[in-house]
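Note that one protein chain of the assembly has been removed; the remaining protein chains are unaltered in position.
Chain lettering (A and B) follows the sequence in which the chains are written, and residue indices restart at 1 in each chain.
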Amino acid sequence: MKMLNVLKADRGGQIFLLLLLLIAVVVPLLNQFTTADNPLHISTYTVALLGKYLAFALLAVAVDLVWGYLGILSLGHGAFFALGGYAMGMYLMRQIGERGVYGDPLLPDFMVFLNWDSLPWFWHGFDMFWFAMLMVMVVPGVLAFVFGWLAFRSRVTGVYLSIITQALTYALMLAFFRNEMGFGGNNGLTDFKDILGFSLQEDSTRIALFVASALALALGYLACRLIVTSRLGRVAVAIRDAEDRTRFTGYKVEHVKLAIFTFSAVLAGIAGALYVPQVGIINPGEFSPLNSIEIVIWVAVGGRATLYGAAAGALMVNYGKTYFTAALPEVWLFALGALFVLVTIFLPKGVIGLFRAKDKQT
Amino acid sequence: MTITNQIKTVVLLLLLLLVPGTPSFADTSEPKLDQAVELLKGKKFQQKYQAIELLAESASPQAQSILIALLERRLFKLKKTKQLVIAEKQGKTYKIQQAVSLEELGEVKKRALKKISLNNKMRTLIRSALASFDLKNPDREKRLAAVKQILDKADLEKAKIIRPILAQEQDEEIAESMSIIIALSDLSSDDAKQRNSAVTLLSGNIHPSVRNALNQLQQQTDDKALARSIKQALDSIDAKLQFYAVIENLFFGLSLGSVLVLAAIGLAITFGVMGVINMAHGELIMIGAYTTYVIQLLMPDSIGTATLIAIPIAFVVSGLVGIAIERGVIRFLYGRSLETLLATFGISLILQQTVRSIFSPLNRSVETPSWMSGAWEINSALSLTLNRLYIIVFCLLVFAALFYVLKKTALGLQVRAVSQNRAMARAMGVRSEWVDAMTFGLGSGVAGIAGVALSQLTNVGPNLGQSYIIDSFMVVVFGGVGNLWGTLVSGMSLGVANKFLEPWSGAVLAKILVLVFIILFIQKRPKGLFPQKGRAAEG
Partner (left out) sequence: MSISKQKLKQLVLGTATGLALSITSIAQASDTIKVGILHSLSGTMAISETTLKDTMLMLIKEQNANGGLLGKQLEPVVVDPASNWPLFAEKARELLSKHKVSAIFGNWTSVSRKSVLPVVEELNGLLFYPVQYEGEESSKNVFYTGAAPNQQAIPAVDYLMNEIGVKRWVLAGTDYVYPRTTNKILEAYLKGKGVADKDIMINYTPFGHSDWQSIVSDIKKFGSTGVKTAVVSTINGDANVPFYKELGNQGISAEDIPVVAFSVGEEELSGIDTKPLVGHLAAWNYFMSVDSEANEEFITAWKSFIKDNKRVTNDPMEAHYIGFNMWVKAVEKAGTTDPEAVQEAIIGVAVPNLTGGLSAMMPNHHVTKPVLIGEIQEDGQFEVVWETSGLVAGDAWSDFLPDSKDIISDWRAPLACGNYNVKTSKCSGQNYE
């Protein structure tokens, strides 16, 4: 009931969810029920691509939740995304079974290759889907909780917080690059075969993943919207705008920050888990600090503190990337760079800011 | 092709058989020399090794000049007449002379010549041969180099040559090395007394050859007394080596630290003083490095001067680019410091791609001036590489200059005023816009200077900046934003910490540990090592 009330007041959200629903229904239909020579046909390539964008959009929503509403510019959300991805990757790895290159029923190829004789402890349980899905949320959540607990308690704020989140993802990247870690080193995890028994190469599995991504994005959006319109969310905005005042008013600033930060990390982890089966690889490059900066840029391009703006930004920038890397391979970085500069200078409220009738005070 | 080669080999082999069989000519024309010349023209390296040994044995001045020419790659074969010649490049042609008779043969084009090939083993053999020639050279430097070469290679055969000339050697350094070589060869003597005195003489000498020889002898000898004295000698050597290893490691740490400081100090100004998160900082360093490359291209004959000139030019170029960035983009974003991150990230992408378009995505080769290459050898266990040494000094100079500018000049005063209270500074008549531009230009210019230094250590390519940007931020944050001293101390301590962790954890883990340490440290002291005090700290 409350949800409906929340949605009623959220025009942008209504449009966004409607569009999402439309895509989630029309795209699979056009893919399945039109032939390749039909101008309206959507190829499986495009479906997989859109699925990837949707996973990114969910990630952007997660970042917008902490940046737009809590004022924490996290340059380390890529880490949570990648951890969720790795958890999913580990499940997919275990599903390969003896179809691997060396035919070992238990060990993934890279372990056979590095002469590991048994499965490391942290790989146990990942053959079960429910456990892997639990880890997709638990691992990023716990990391965010511990990190946030330390950081917020000692009142690390602003630029300092941004830089140490960056240090966090950088350290994780270096760690995952190490082959001794047991996550496949630089190559990461790849060559997945199937998920829950369905082959990843089947069109139907792709469509299912695409729909799942759309669903996760919708639910993620609703959950975030619910949070920001709740009492918790209003305190969060108060913290964003004047942290000390909120603290002196008697709110437990640390608790609010910690709760929202952890939730956002879990969301990022889920996005990562949806991303991996659709692109077919997860490797330490996802932890790269530059990736995390890029996520922030999607949010900025779309429009901060709107949630749907973040999702739209992720879709736009990634679509632009796909398009320009093929159409203008030599100069696309100029276009991308210029886009970031222009958006920050001329569109401080992002592209969505252009379309909002009136700037509401959020 | 192959058949003619086979014929050639056969002919050569015949010649080989013939040469020793004609001893009657030997007295006049030096059979070893002639034989060596024939062998040098061959294709196989085995023949050439033999040739070098023959030349070494012949000990004639021609042999020496042929060896030198071979080492310096001036030895050629005339394609037509198959004569071995020494050639001197003169403009587009080569002036040649017959290798043995030194008869002038005029000038030829490059095409007429085939260079005599050379490999590592030949180089080693030639240097060893030349060392025996040089032992008697009147030039002190040559003798010293020869003795060093023999000692380094533990070429103990040469002790035979050295023994008789040791007494005549005037120079102390050379004489000392000579006596070590003799002592080393005495270690394998049959005379127990001679062995013992050799061990005593070698005790405490940290040259690797000495340590190896003693180690070897310790394992072989049955003489218990000797073994004991060897053990003592080795212990005293190891104690010294350990001490020098610590010093060396400290030096490594400081030099890594000064690279970090150089890369970060410009950021300490733009980020620390102005609050701008400049993600394009790395690219400003890159521009400095490319400037060095371009200046070296313009002055190919004087690399040393070019590198020095590059310092002020890089400062100006990067500074101007910085001012352009400030005027064009950043000034619209004051007060939104986190958003400067996004805009400057865009700029960094643009700058990278610009460099890729202008200079190609390939790395560019920046030469190291001769006075910067090599090492300062304090002793055989400790040598400090010159380029690193210069960079430490350079880093301190840059720091001092910057410190002076900020603390003692009018600009510095205004910069501090604006950064502490912009409105008040404006009210006092400070042109804050101008100060902003100048400050950003200063920080960017310093980044450019860092680029000149880095061009001497690492790749000059479009990715140069990216590899330093994150480390730079860590250094500034760890040191405390807005504090130059903090940057210096934090850069140096992170460098040293890294290097002391590296031996037992490996390079990657060391870096991870340092990062984790920074994360934890920031929890303890959220504003870094040297927190800013007062009102500015709240901004």
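General observations
Assume a contact is a pair of C-beta atoms (placed from the backbone, for glycine too) under 8 Å apart; a residue touches a chain by one contact, two chains touch by 3 or more.
All figures in this text were calculated on a predicted structure; none of them were measured in a lab.
Contact with the undisplayed chain is limited, among B:Leu105, B:Leu386 or B:Val430, to B:Leu386. Shown as candidates are B:Thr368, B:Gln420 or B:Gln523; the residue that touches the absent chain is B:Thr368. Where chain B meets the chain that is not shown, the touching residues are 45, 73, 117-121, 123-124, 127, 152, 154, 208-209, 212-213, 216, 248-249, 252, 255-256, 259, 332, 352-353, 356, 360-368, 373-375, 377, 383, 385-388, 456-463, 467, 498-499, 502-503, 506-508, 511.
Although one chain is not shown, part of chain A still touches it, namely residues 37, 39-40, 42-46, 48-49, 52, 98-103, 110, 112-114, 174, 177-179, 185-188, 190-192, 201, 279-281, 283, 285, 316, 319-320, 322-323, 325-326, 329-330, 332-333, 345-347, 351, 354-355.
The rule is short, and it goes like this: only the chains that are shown with their structure count from here on.
Chain A makes touch with chain B in their complex at residues 73, 147, 150-151, 153-160, 162-164, 166-168, 170-171, 174-175, 177-178, 289-290, 293, 296-297, 300, 330-331, 333-334, 336-341, 343-345, 348.
The touching residues of chain B, counted against chain A in their complex, run 271, 275, 277, 279, 329, 332-333, 336-343, 345-350, 352-354, 357, 466, 470, 473-474, 477, 481, 508-509, 511-512, 515-516, 518-520, 522-524, 526-528.
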